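Structure record follows, encoded as structure tokens.
Removed from the display is one protein chain of the complex; every other protein chain stays in position.
By written order: A, B and C. Residues from 1 in each chain.
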Amino acid sequence: MASLIACPHCGPRPKEEFTVKGDAAIVRPAPDAGEDAWYAYVYLRDNPRGRHKEYWHHTSGCRRWLVVERDTMTHIVYAITDASAPGETA
Amino acid sequence: MSSYRLPKGGRIDRAKPLDFTFDGKPMQGFAGDTLASALLANGRQLVGRSFKYHRPRGILTAGAAEPNALVTIGEGGRTEANTRATLVELYRGLTAKSQNRWPSVDFDLGAVNSLLSPFLGAGFYYKTFMWPAAFWEKVYEPIIRKAAGLGRATYQPDPDTYEKCWAHCDLLVIGAGPAGLAAALTAGRAGARVILADEGFEPGGSLLSETAPVGGKSATDLLTKTLAELADLPNVRIFSRTTVFGWYDGNVFGAVESVQKNTATVDPNRPVERIWRIAAREAILASGAEERPLVFGGNDIPGVMMAGAMRSYLNRQAIAPGKSTVLFTNDASGYATAADLEAAGLDVAAIVDSRPDAARTWSGKARILAGTVVDANGGKNLKDVTVLNNGRTETIEADALGMSGGWSPIIHLACHRGAKPVWSDAKAAFLAPEKQEGLTIAGAAAGIGSVEACLADGAGKAVSVLQTLGFSNATAAFAAAADTATISKPLWRIHGSKGKAFVDYQNDVHLKDLGLAVNEGYGHVELAKRYTTNGMATDQGKLSNINAIGILAEARKVSPADVGTTTFRPFYTPLSFGALTGASKGKHFQPVRKSPLHDWAKKNGAVFVETGLWYRSSWFPKSGETTWRESVDREVLNVRKNAGICDVSTLGKIEIFGKDAAEFLNRVYCNAFLKLPVSKARYGLMLREDGMIYDDGTTSRLSETHFFMTTTTAYAAGVMNHLEFCAQALWPDLDVQFSSSTDQWAQIAVAGPKSRLILQTLVDEDISDAAFPFLGAKEVSLCGGKLTGRLFRISFSGELAYELAVPAGYGEAVADAIMEAGAPHGICPYGVEALGVMRIEKGHVTHSEINGTVIPSDLGFAKMVSTTKPDFIGKAMLSREGMTADDRLSLVGVKPLDPATTFKTGSHILSDGAVPSLDNDQGYVSSSCYSPNLGSTIGLALVKHGPTRHGEHVTVWNDLKNEYTKAVLCSPVFFDPENGKLHG
Amino acid sequence: MRYSAFSVFLNALRGNKGWRPAWRSPVPKNHYDVVIIGGGGHGLATAYYLAKEFGVTNVAVLEKGYIGSGNVGRNTTIIRSNYLLQGNNPFYELSMKLWEGLEQDFNFNAMVSQRGVLNLYHSDAQRDAYTRRGNAMRLHGVDADLLDRNAVRQMLPFLDFDNARFPIQGALMQKRGGTVRHDAVAWGYARGADMRGVDIIQNCEVTGIRRENGRVVGVETSQGFIGCGKLALAAAGNSTTVADMVDMKLPIESHVLQAFVSEGLKPFIDNVVTFGAGHFYVSQSDKGGLVFGGDIDGYNSYAQRGNLATVEHVAEAGVAMIPALSRVRVLRSWGGVMDMSMDGSPIIDRTHIDNLYLNAGWCYGGFKATPASGFCYAHLIARNEPHETGRAFRLDRFARGRMIDEKGVGSQPNLH
Partner (left out) sequence: MADFALLHRPALANAKSGSFGAPSSNGRITMTALPEGHVLHVLATRGSGDLTGLIPRIGDGSTYAVRPYGPGQWFVIGDAPLSAAEIFGKTPVLDGKASISDQGHGRVRIGISGTPVEAVLAKGTAVDLAVSNFPVGHSAMTLIGHISALISRTGPESFELLVLRGFAESLWDELIEMGLEFGVDAKTAR
């Protein structure tokens, strides 16, 4: 996938400009959420076949963390948003 | 010139003769020849030997699918094995050699394999060579490996250069045959940005060898006119000699342009090959169709050729295939070739047509036999062919045999992103989806036969693609036309052959191998491929796969639709490492990052070491010093006695701004930062969310809302990304911003008892212990206000020490000034080696210890982990059982009992007298050095129950070097444990 | 039919008409004692050892494609046991020992070729890490040698010793490491299992797992329901998908790793060599192709194909290591979908359902593990008790803080 990722701030850029971190669907639990919640956050993944959200950092561009939503089987990209404002689609 | 070159005709330039050699023999061709056509012109049909049986092989095709005519071209570092003669544009001075033969291509001892072929059937090696067990590596495999491969590569480095580029367009058209030209012209006229790529050295595709009129006009005129118009359109770029090798996600196409593969005198200013990554909004694949060979006995004898290839050689390079030619066809193509041969005055002995019901409108001289060629006969060249005609066998003398089994659309690229080809009974071929997101197939690649229909299809499809791109004005450059081509029922194999009937020429897979695969349970198309190696040669089954599928279908008694194809994968044709590498090779493999003090260090005699992309100064040898240890020992002793100066500019530096900066730092470090006073530095530990230490460094507060963080050199980029992640993704409501200032500051450590004295001569403010105590951090004025810098009183060496940051461009001037000011005090420059020694002496950890599997308590930092902060990265996971278990490896010092003995980093620790075993493994030495202050090797080690074992005798075990050192575990702080010097 | 030089000879004289299928294509039975999901190396090896070593023969291996269509059929075939950590090292050594006798054991020539694996190092820090690793290996009796620059140069003079951006300082070598003909491993185990009564069922995709009273009773498949006494997952790359059928989340992500083969060349490189200053490793197949690979593409993927950027990255490292590769042409690239676990190490364990077993998380290194994995897993399934050697590969190790993290990069799978 991702020969080009359309950064909402910079436009289409090649994968080499980005750093990928992983699942963006998981939410960091509250500090006191308990062992299970933290174990799930740090270690367990849905790893979906199909639509998946993940974090990409435009390291060699605008240095924003993005949430890329794409299909893990076809690599079709549905949406790319800034991680700070996940509601908006560019 | 030879009798094979016709006296006139073709697109060659007879005014430009080109000398070349084949197997050392001088030959001549013309501009416009390929190596293959030039070899044919010189009467050379036998050009190679097959992989397994070493069968003599000739030129089979005129294009990318060539399985036989593989030669080694070039000399020395330019040696290129397995090069398809059919794609090499002839040039003056070309040297070509045949392959996989010994002693010569005409007489090859390897051909005995052919006699053994009953024993060497598909997969024979899986069933034997197993006994005795030791024989595989010693006897069998070496023999097999010796026989492996076709050409021989060179070990010499490549003298030429390569590069990689990006290109952008609205429409990429792949293939400049009629369909592609029509599409490009249509799009070009509409004003779209167009790239038209074709692997040939002349655009035109099949038009280049077309003699029949197209739409009533000459094909050549049509081509010339179209190319001229395209050349005039500024928005159209034509990439000749450019093969599109892969279709990737995001509609990026990989293409390789051969820039200087057509010359023996390479211009060093230009690359020999160039990769294009083409970002196309839309693409049209107009790659044409591949003619199918027919599977009959002896179908590999030199002289047997694809009918279309024969036609192409005849019309493009004026080559006669032989004196007497037979055409064996299951398709109209054979007739077109026969007609052109006769028109050129050549003798066509017969046209053998396998289609019982073929409606023929043949008006030529050659007789037509309804039937099949069952065997081609001959050794190193074709002598005659055996034809089965209405149950009657007839032998026809011929030195050339053209075959056509119909056409397969070239859909390779259309399947690179997962699309599966679907069998079409109507087209008797596998077709890819005609339209996928970003890619449309046109022309023969979409199963269209006649030229007019291809032109119309290319133009029409371009119009609809352009409409989706918003070019609503697009109009087709060619009028609609019905496809007049007929499709024949496929003929997968010929029955009744005596000789070996090859399916995959290069890998010598023949009919029986596929039968065997089915019998043995490997009938699935993918298993058959792997078991027989059909389709795995350098041509990737361009010719063989379709017939193999048909044969498997027959053997399994199913339709080709049920067999399906194997997976099409990049690359469309093999691609050189050099092209893929581009300019990033040798010393340019990765860029160099230089410290602002690089030249200062160099001038002071530094020996450099690669550290990531940086070069860091390792040590500074003085004349008379013969080993690095001498220099390092001197530097260490001098720093501890007088003073030293060290370039620490490579440390990561991050400016952190914002009213929530303190809160932010409090969350990313495990220790407290909220209340760090302005003008103070603090050592911080940054954990990962799983509790492991990620990085360490000092962070200073320059104002309420401005912090300055340092990271380790190696983790600078990672920490910056991490901070941005935390700020943008985890806590977007915090007001905090980051600016990397690693390159802004030349950072200079000045350490040693005299460091204050020396620095005070430069720093305008008072830096006495009272005014500027340990962990002070502030902006300072230098040299009477000439410059502003930042001064930090921090120490990695354990000495009274400072780090002074000055704007990078002034780094050298300031370093010189410090050297000058320090000269009377005995200052010396020191490198990272001495730094390493001093930090080990002090028990300070680095990434040798912080290796991603340690938590703060492992390194004695338990107290740094805040118990009061509600949250910080890594907090939650620290309480797991395994993180609190007391058998974790933890930090100790280790030193040899006998200071004359030594040990190395990476040695393991065994309890005194314990048998070496993993169970007895107590840990390992993570860092070690010779300490000139202690007069002994010392080390830091991570050992089970480490801190409780000070004083215990152990063996430091380095079996790799047969070094087993008696040692004692001790405190990791070897030097000045009271920190007297630090506060000095 | 036993395979031997003699049988090849005999059959050749009879026109090679006598060969029978290497394994049957049975219609699935209604019920098996053990059903294994996944006809890759591990699933087939498990079946083989269940039958051969533990006498459990009423076994079916269900494979959604053809056997070997997964990673066993698309890996770079490297075997080695040069592991660092206590949980890994003995396990991979057990595997190496099994490789060493495998062909005679299952009567199929898988071309186990112990041609030596060299890991180059380019810095003092890398040398130190290899010293630690090599000694860990030696502690367990595994062969390891630390070569200096000259020794490497003697063996591999064609590496870049003169113009390298990151000069080669030496290498950690395991002589017993090498390669194995990947497909033959699948085929050999399949044939061996089949001969002992195991049903190998291809084109049979498991689409659901039926449970009654908290126990697995069978699987829904594209060929209908198949009952089982015990169910064993061995669906490398798709483990989470199958686990999801029983609502089990795993510490695993699926990632794609690409591999490549060059055009066939006369003998060019004898050993397996791994670059230390970039992502590149290479060996030459017995056919003559240079088989090589690099880093994973880095994002979750269930598509068996990769990215051009990664291809370039690998080629760049390749030429940095062996400049003469420049004129060698790459023939084909492909991808495999792997389970990347959160510490880079595998899982062989029971699950919260007491007749459901898990074998997963092999990352890019599970081919070499095939024999030991099959053996230990068969032990676990047959005895309901982990084999001594695979004991550390527990599923709960993350929750317990007992990760087996060779690389030390933590819970980010794309970094392992």
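The rule we apply is simple: a residue touches a chain if its C-beta (ideal position, glycine included) is under 8 Å from a C-beta of that chain, and two chains touch if they have at least 3 such contacts.
Because the structure is predicted, anything quoted here is derived from the model rather than measured.
The undisplayed chain touches these shown chains across the complete complex, A, B. Among the residues B:V607, B:V678 or B:C783, only B:C783 touches the chain that is left out of the figure. Touch with the chain omitted from the figure is made, among B:F124, B:W614, B:Y802 or B:F903, by B:W614. Within the full complex, the residue among B:R556, B:H588 or B:H825 touching the omitted chain is B:H588.
Within the complete assembly, residues 161, 163-168, 193, 267-271, 277, 279, 583-584, 588, 590-596, 599, 614, 655, 657-660, 705-706, 733-745, 761-762, 779, 782-784, 786-788, 807-813, 817, 820-821 of chain B touch the chain that is not shown. Even with one chain removed from view, chain A keeps its contact list with that chain: residues 4, 9-14, 16-17, 58-64, 82.
The rule is short, and it goes like this: only the chains that are shown with their structure count from here on.
Inter-chain spacing, taken between the CA centroids of chain A and chain C, is 29 Å. Along chain B, residues 248-249, 252, 277, 417-418, 689-690, 877, 880 each make contact with two or more other chains. In chain C, the residues that reach two or more other chains under the touch definition are 303, 307-308, 399, 411.
On the side of chain A, the complex with chain B involves touching residues 1-5, 12, 14, 19, 21, 24, 28-29, 31, 33, 35, 38, 41-42, 55, 57, 59, 63-65, 74-77, 82-85. The part of chain B that touches chain C in the complex is made up of residues 51, 74, 77-82, 118-119, 121, 124-131, 133, 136-137, 141, 144-146, 148-158, 162, 164, 246, 248-249, 252, 254, 275, 277, 416-418, 512, 516, 519-522, 524, 526-527, 530-531, 533, 536-538, 540, 567, 569-571, 574-578, 580-582, 584-590, 592, 609-611, 688-692, 847-848, 851-853, 877, 880-885, 904-908, 916-918, 920-921, 924, 957-961. Considering their complex, residues 240-241, 249-254, 297-303, 307-309, 342, 398-399, 411-414 of chain C touch chain A.
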